[in-house]
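Sharing a structure here in structure tokens format.
Only one protein chain is missing from this complex, and each of the others stays in its spot.
Here is chain A:
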């Protein structure tokens, strides 16, 4: 009796709703899927078709992330309200499409970022004058933790690039004109950003990048190439780190806001990867690309420093993501092993299994505590480079352990593409490499521990 059809008129208010103004067949198909998926959620609830518990104890198992507002270390009621609203967007606009995006090897960044931008989630700690909310970094971490509920690693990573990798330096040091042109639309979700730092020959060793920007009159002429550019095939602009002079390697680089549609910008290829399939990663070349000198962020020669300054935030953000994902993987593994029987007993009831899951959950809680502690110190103005590096190091390694152990307990099913654990296994492997490899984190920690060889 319930018709599940497309509403022909949707409210015209600009509140982050997928637009019905799309006349294209593809757009209509998407809206239909969306309407179907949304109505499905509502359909099941209005016929009261809720799932009932199996033969489990009546004691509810609260998710470790939900704590009472008054007792939480850094989160207030506002943080939880933020997460609830973001969760709705994740459940209704993102998760229903993840499988398809993973299969297609890309996701519609403009569409998704516009929805998030409309709801205010792309500028949480960005200046109010440019459409941001001017909140402190704890809100950004709340967002990153909630985005961990997306059922893949690629989409949260892409969002993280937009909010906490390509834009922080611009927000802090960019000129008003530059912020108007690049920051404002990025916060609104109208422009997709990407970060151009790593190159084919330089990843961990940022100071040895080769891309050059030579001043010619009031323009820079840029030659070189960037690698591992997340959002690279869809981005409207790139935050580019290039050598702008011949000085010492830590002082001769600058950040430049470069529109991606300028002549000479070539997206050489979309890279095929082990995981993070829904995130398009590009190799980009710059062939005599001309950009006005005023597109430089802040001071010339300060690019390396600016990039370093934002690493703390970048790394803590990545940890927020993975902590929620690990929670979810452990919970799904518990659910699966509870109903899957071997030798007449649920897999979960074998001590090697439930003990191991207990170990993993313990470590996830430790990492979460470190994350919140570092965030609490950071928002008070402290330098948390050491703690952030430790958290990133642990996150990458723990994610590999969680993925590996949990996948084992799924048995043959874990090896299929039908389950989340196999996707997590692939996606999370990147964490020990990207955003600062484990080895770089270790070197930073050693520096703080003063255990490095003296020069």
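Just a few scattered comments:
The rule is simple: a residue touches a chain if its C-beta (ideal position, glycine included) is under 8 Å from a C-beta of that chain, and two chains touch if they have at least 3 such contacts; residues count from 1.
Following the convention adopted for this analysis, contacts and distances are computed from a predicted model.
Not every chain of the complex appears here, and the one that does not is recorded in UniProt as "Electron transfer flavoprotein subunit beta", selected from "Phospholipid/glycerol acyltransferase domain-containing protein", "glutathione transferase", "Electron transfer flavoprotein subunit beta" or "DNA-binding transcription factor".
Looking at A:119, A:202, A:262 or A:377, the residue that reaches the missing chain in the full complex is A:119. Of the listed residues A:84, A:180, A:205 or A:288, the one in contact with the hidden chain in the full complex is A:84.
Along chain A, the points of touch with the absent chain fall at residues 1-2, 7, 10-11, 13, 15-17, 38-39, 41-46, 48, 50-53, 56, 58, 60, 62, 66, 77-78, 81-82, 84-85, 88-89, 118-121, 124, 133, 135.
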